[in-house]
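Worksheet for the structure shown next.
One chain of protein is taken out of this complex; the other chains stay put.
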Amino acid sequence: MDSIVGTADDGIVRELEHDDFDPVGTLVLVLIYMAILIGMWVFMYFVEFLGRGLTVVG
Amino acid sequence: MATASGGGEFVDKFPDEAAIVKASFLIAFVSLGIGAFFGLIQALHRTNVLRVIDSADYYTVLTGHGVLLAIVFTIFFLCGVFHWAVARSLDRPAENALFSWAWVGLMTTGTILATVAILGGFVPNLGMSADVLFTFYAPLQAHPIFYIGLAMFIVGTWLAGADWFLSYRAWRQNHEDERIPLQTFMVLTTMIMWYVSTLGVAVSVVFFLIPWSLGLIESVNPLLTRTLFWYFGHPIVYFWLMPAYLLWYTVLPKLAGGRLFSDPLARVVFVLFLLLSTPVGIHHQYLDPGIAEGFKFIAMTNTMFLLLPSLLTAFTVVASVEHGARQRGGEGYLRWLGALPWRDPAFTGMALAGAMFAAGGFSGMINAGMNINYLIHNTLWVPGHFHLTVGTAVALTMMAGSYWLVPQVTGTKLYSRPIGLLQVIMWFIGMVFMSNAMHRAGLAGIPRRTAEPQYQNFDFLTPIGSIFELRVQIALGGTLLFLSVVLFLFNILLTSLGEESDRPVDSHLPEPLSGPEGSPRVLDNLAMWTGIAAVLVVLAYTLPLAGIIQNGGGLFGGGLPVPATVSAGFDLVATTVTSAFNTLWGVVA
Partner (left out) sequence: MEIHAYEKLWLALALVLIVGFIGTITYGAAGAGIDMIDDKGGTVDPATLDQHPKFGDPGIERSGENSYDVYVVARQFVFEPGTTQPLRVPADSTVTFHVTAADVIHGFEIVGTNANTMAIPGQVSEFTVEFGEPGEYGMLCNEYCGSGHHVMEGQIVVMEQGEFDSWYEQQQADGEAEN
């Protein structure tokens, strides 16, 4: 089996120049990531952290 | 569009530089192997699955694991990648091959000294050990050659940086008005950040720890040396990350079949790292006495803004990968992911590393939170975090990148793509188990850096599952990670012993979609950015350090008074900084 690394170019079927390309898939992924971040932060801060009994208050 | 590598590989064009890269990689990979083996011992020991050493020796193993992986492996690999990147992007050999070998030699000698000191900890009655862990906090003390070895290693890296700056200076003489080629820009900004940041640990090691370990001074101020360590200890994570980012920005798009989405944004990101990496170290000391809350808050805000370059990287890199997917025929909002070259281990390894970094970034955001730090400080959550970041985003990218880089410096094809693919997937799965379990264990309060976290007076509690299954996952994950390293080393070894090939690898790198011409020239003004970085460091550290020295027992701790002249010097700097602050505040408010 051919073990030449880096041959993704061989699978190119169309060339997309700067103006041909809008990273809409990226936008979808990063928005999902942002939603996860916000959810996890709220859970960690308000449930895991503030929800614990003994906390340093002074 | 497929192109032949034509004109020969890197090893044909730059044989001397290829030799330096090979030497750097060799030391890096040997350290990786030993460090990974130590990691396996730890994973099985602390979970009580298999104990083959004394628990006291666990800390010797742990020191070896930290130093060999987080210092020797990562930084030697960085040196190999950077040496390749500078020669390639400037299209010129290094200024002086002997000088290059000198820094390789100095770093190697330092490594050997430090490693001998560490391994001496296994030999009873030898009187030489360094059971002080990667952070070597005083008053725990190592044998002097541990500190001397580390100092030599750091000086070696400074010389490596000089090597690359000299190449840049020579190139600049023939290219007066051009923008700095992107890869060299990344190397230079990373090295400036490194020079700024290693200052702290160099002062600590040279002026305090070496003389103290030699018996020339009686004591050191533990909070001072600890603070000087963390001055350096946070930026080192960017010294790990920035070579990985260099690969993600300049190589991963090509591996995906695409082009870098934006050169200017890559430059902005690296400038932000240069500015913000160092004035944040106090976030590793949120729970330290002797440092006022205000300084901790400043470190926190700086740290939170330091998230920005990484968040920007996420967008630019994913967009570049998406570009490749769509050039390969990908469609839809998420279906395009399937059009990516998942059979290529270099691509898949880096993609998995990037995905895992997204998770590691989150646990880092928690670590950065000043008061939520109480929840996880010094628990197993922290290693859970950094095995995702340095352990995967960096280490897995370095391994995956090797599948593409090593053939360029050996002229031989990768021995086996399927084994490479298996290796990167195994790493990812192993880390999912191990790191996830470490995070959950940390929330239960299980401490890090502990040989036997099984106690008499109390039990750890976890809301979901059990402590037992957390231990099993850590042991299982650690085992998969070790096997993954074995596969990697095997593959690379056989690659380097293989037959020379006409076309060992597709090493052509395409132009970015958006080139540097669209970005402000000021981005390339390295002197200016260096100056601003220095100012930010002075603002973040002068007052806390002054407080630690003046109120905390002096330069040397132990109740020894601060020499009068040093105290006066600090008073002057502290007064200047405070009045500058007040003036600025008055103007702004």
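Read from first to last, the chains carry the letters A and B; within each, the first residue is number 1.
The definition used in the following text is that contacts are C-beta pairs under 8 Å (C-beta built on N, C-alpha and C of every residue); 3 or more make two chains touch, one makes a residue touch a chain.
Keep in mind it's a predicted model, so treat the numbers as computed, not measured.
Engineer: Can you work out which residue in B:A18, B:A87 or B:A368 touches the chain that's missing from view?
Structural biologist: Among B:A18, B:A87 or B:A368, only B:A368 touches the chain that is not shown.
Engineer: Which of B:R88, B:H234, B:H377 or B:R440 touches the chain that is not shown?
Structural biologist: B:H377
Engineer: Among the options B:P15, B:P418 or B:G558, which residue touches the chain absent from this view?
Structural biologist: Per the contact definition at the top, the residue touching the missing chain is B:G558.
Engineer: Which residue numbers on subunit A touch the omitted chain?
Structural biologist: Contacting residues on subunit A, toward the hidden partner: 22-24, 26-27, 30, 34, 37-38, 41, 45, 49-50, 52-58.
Engineer: I need the residue numbers on subunit B that touch the omitted chain, in ascending order.
Structural biologist: 55-56, 59, 62, 131, 133, 137, 139-140, 221-223, 226, 261-262, 264-265, 285-293, 296, 300-301, 304-305, 307-308, 311-312, 315-316, 319, 365, 368-372, 374-375, 377-379, 444-445, 447-453, 455-461, 514, 518-520, 547, 551-553, 557-559
As a convention for this text, only the chains that are shown with their structure count from here on.
Engineer: Within the complex, which stretch of subunit B touches subunit A?
Structural biologist: Going by the criterion above, the answer is residues 1-3, 254-257, 261, 314-315, 318-319, 322-330, 332-334, 336-337, 339-341, 344-347, 358, 362, 365-366, 369, 371-372, 374-375, 403-404, 407, 413-418, 420, 443, 503-508, 513-514.
Engineer: Okay, in this complex, where on subunit A does subunit B touch?
Structural biologist: Against subunit B, subunit A makes touches at 1-18, 21, 23-26, 28-30, 33, 36-37, 40-41, 44-45, 48-49, 52, 55-56.
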